[in-house]
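Quick one: this structure, given as structure tokens, is what I'll be asking you about.
Just one protein chain is left out here, and the rest sit where they should.
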Amino acid sequence: MYTLGIDIGSSSSKAVLLKDGKERVSQAVIQVGTGTSGPARVIEETFGGLDITIEDMDYIVATGYGRFSVEEADKQISEISCHAKGIYYLYPTAHTIIDIGGQDAKAIRLDGKGNIGQFVMNDKCAAGTGRFLDVMSRVLEIPLSELGDVHFKATQWAFVSSTCTVFAESEVISLLSQGVSKENIVAGVHQSVASKACSLVYRVGVTDDIVMCGGVAQNKGAVDAIEKELSKKIIVAEDPQLTGALGAALFAYELCNRSKRS
Amino acid sequence: MSTINELISRFKEIADNPKKAMDDYRAETGKGAVGIMPVYCPEEIVHATGYLPIGMWGAQGKNISKARALLPPFACSIMQSSMELQLSGVYDELSAVIFSVPCDTLKCMSQKWKGKAPKIVFTHPQNRKAAQSAANVFCREEYLHVKEELEDILGVQITNKDINNSIAVYNENRQALREFSDLVAENPGLIRLRDRHAVIKARWFMEKSRHTALLKELNDAIRSAEKVPFNGKRVIVSGITLEPYEVLDIFEEFGFAIVADDLAHETRNFRQDVPQDEDPLMALARAWNLFDGCSLATDADKPKGRILIDAVNKYKADAVIICMMKFCDPEEFDYPILLQEFAEAGVKNLQIEIDQETTSFEQIRTRIQTFSEVI
Partner (left out) sequence: MDSININEASAKELLGYFQAKLDEEAWEAKKEGRLVCWSASVAPPEFCVAMDIAMVYPETHAAGAGARKASMELLEVADQKGYNIDTCSYARTNLGYMELLKQEAMSGERSEVLKNSKAAYVPLPDLVITCNNICNTLLKWYENLAKELNIPCIIIDVPFNHTMPVKRHNKEYIADQFRVAIAQLEEITGRAFDYDKFFKVQEQTQRTIYWWNKIASFAQRKPSPLNGFDLFNYMALIVCARSREYGEITFRRFCEELEAKDQAGKYAFGDASTEKHRIAWEGIAVWTFLGATFKGLKAQGSVMTGSCYPAMWSLVYTPGDLESMAEAYTRVYINTCGSNRYEEFYKVVRDSKSDGMVMHLNRSCKNMGLLNNEGAEYVNNKMGIPFVSFDGDQTDPRVFSDAQYLNRIQALSEMMDAHNS
């Protein structure tokens, strides 16, 4: 049985193809999200080189902000449930999930059996999300992918407010004009993301193991800042961008089995 | 006689180290401290217990992190840092904490106190003018509640005589502060703005008769000081607080002197004395009723504009600078009315935003500099 999970986010499109709910046949990430060519391209890339097509799927679950735009999907499930599913499958000891994506940051509490105990998400403002890092990367003229390495060269973390992106942007500009080093500002930016994200974590409770997923989990500097803020070790999920799509594929497998039984 | 600078450094040491002030007080008197949340607590009742009333006005440049789990981003900046301090145990040595609830944020804050000390909450009456006598009776009952709670928590008895003594101590302090503010205004440039602020702020962490004694010395020293040349602009500042020092330094950098303030943290506490009354709790209640010009004391006449314009005339001020506490809606509601009144009276004015968490002040600098260029 083949099942497909597709996660169409605000700034990237992801897919995981599973055989019998276990074997990962294929997966893909495209760095553009809903409302772009991303959804079509991610499907194309997932099936590229395979002798099966999307027509052969027994069940497809879509998640993410663009979940309702995936016409092939049999069902849409929120990415909160999908991330929880994917993470629990990979890390059964996980109790706290931190997911920071393009425009959302979330903290999810798991009850140890894979059920969601509570979850909280950021307010509408983009502070503490991937979008915030995009803005900062542009202001600092440092590519997004290099922020993590630059972070560890900081000698003293600058202070960047976590109240709002526009605010923080003007703060960063004034730090630059004061001659604060970019390394120190980058660390401050990560601290700002961490402070905002951890406020969500504090609300659901900080219980080991803590697993982080979403695009921002690939940024080692942000992870470092969150670990320092929480004074806890964090497990970065393998392929952190893909845990939502994996969860969706797992849901698809369960739903397909259920519909066959009934 | 000590020099001005020596005296100021003593105030400053206390203003900058409330924890030490509290420890010293305990070492000396064997008594602890009672936290006073903003605003307008009848502190005299606390003073009458022999405990040290200590102001809780947040902290500057404190990174807000754990508090974000408990407050949405639109709660005001003082309460954000206050919550952060509560969660980090800073207030755990207090013997009690007193909350007033004149705004919606404080109502909610009073119900989510995270410190270890027992809390006391009281409500100010707001129908202060049309229902004056009923409001005073109610207010007296609320102050009685504060007194009784303090007696229970601290295990003390508070007599009317004690409170009357404390009222006298506070009124003397108020008078000395009014003198200080006026003396500073008469010789602008002599006292740095950050020092003016530190002298006034220190009263939140000092037993008031000591503050008065030190202040009288300072006032004398200022009186006998030579006039310094001053070519800058004289301004009146209005708002909840005007901190940190860096912002005051920006004022100075562009030649502004503060000749009077209308801040909830500063002059609004000592603009008027507590009136005489046989019943000291009623005296305190009447003081609240007579108190005018703060956004947190309801009055449909909205006298704040008139009070500020009178002050502009009295102190020959060049402008009023509104220091808007971020997300303080009572102050934000007063602003459009002030704008109209200032326009009618021809009073120049500027608004800056006060956010305790901020550590970079470029925006304020730009505004202040531009303002200095246009007035």
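Here the chain labels run A and B in written order, and each chain numbers its own residues starting at 1.
Convention: a residue touches a chain if its C-beta (ideal position, glycine included) is under 8 Å from a C-beta of that chain, and two chains touch if they have at least 3 such contacts.
The structure displayed is predicted, hence computed values, not measured ones.
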Of A:46, A:81 or A:161, the residue in touch with the unshown chain: A:81
Residue of B:5, B:29 or B:127 in touch with the missing chain, whole complex considered: B:127
Which of B:14, B:71, B:85 or B:287 contacts the chain that the document leaves out: B:71
Residues belonging to chain A that touch the chain removed from view: 65, 76-81, 104, 115-116, 118-121, 123-124, 203
Residue ranges of chain B at the interface with the undisplayed chain: 70-72, 74-75, 101-105, 107-112, 121-127, 130-131, 134-135, 137-138, 141-142, 145, 295, 298-302, 324, 326-327, 329-330, 332-337, 339
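Keep in mind that, in the parts below, only the chains that are shown with their structure count from here on.
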Between chain A and chain B, centroid-to-centroid distance (C-alpha), Å: 45
Complex contact set, residues of chain B against chain A: 61, 63-69, 72-73, 355, 357-360, 362-363
Chain A residues within the chain B interface of the complex: 123, 125, 159, 161-164, 170-171, 173-175, 177-178, 191, 195-196, 198-203, 229
